[in-house]
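Complex shown without one protein chain; remaining protein chains in place.
Right after this comes chain A.
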């Protein structure tokens, strides 16, 4: 009961923050259009960002493959999390947001969100998220939110092995984890 009330509270916090951001968004739109045009130049990137966000809307990991300013990131995270939290489990795991799509998946209290281009195979990205979680699980053993928080850099290293230049490059858990384990041994 108490837990529920808490999430409601923090949700309303999110809403408030979101309303402010929505204002900003309208102003930013011109900038965004510019950027998307710019991005059109080197546009073969598929994954634009990977985010871990918990049910309260707190970011647990953020990796962007295109440059966004702090404010832009904050706004984006707020908006997307609001959108995803409002959805039921029956609904699609995909949400359109501005000019890209967000594929998300929920594990316990943690949402994993991946922003992709519009012509990306959403189901494959959904499974990519699962692969990432399985990989973390293999490394940490029963991975939980706390593992990610305490080992933020290691999760980043795994992600670096799996995704480069916005493309999925490695999907063998063994290959993903090998350099990280070697590094742990040597240190």
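For this structure, a couple of remarks:
Simple rule for what comes next: contacts are C-beta pairs under 8 Å (C-beta built on N, C-alpha and C of every residue); 3 or more make two chains touch, one makes a residue touch a chain; residues count from 1.
The rule is short, and it goes like this: contacts and distances are computed from a predicted model.
Not shown: a single chain whose UniProt protein name, out of "Very-long-chain (3R)-3-hydroxyacyl-CoA dehydratase", "Phosphatidylinositol N-acetylglucosaminyltransferase subunit Q", "AP-4 complex subunit epsilon" or "Cytochrome b-c1 complex subunit 2, mitochondrial", is "AP-4 complex subunit epsilon".
In the full complex, chain A touches the omitted chain through residues 2-3, 6, 9-10, 13-14, 17, 25-26, 29, 42, 44-45, 54-59, 61-63, 67, 70, 73-74, 77, 87-96, 98-99, 105-110, 121-124, 126-128, 130-131, 133-134, 136-137, 140-147, 149-153, 156-157, 160, 164-165, 167-175, 178-179, 182-184, 186-187.
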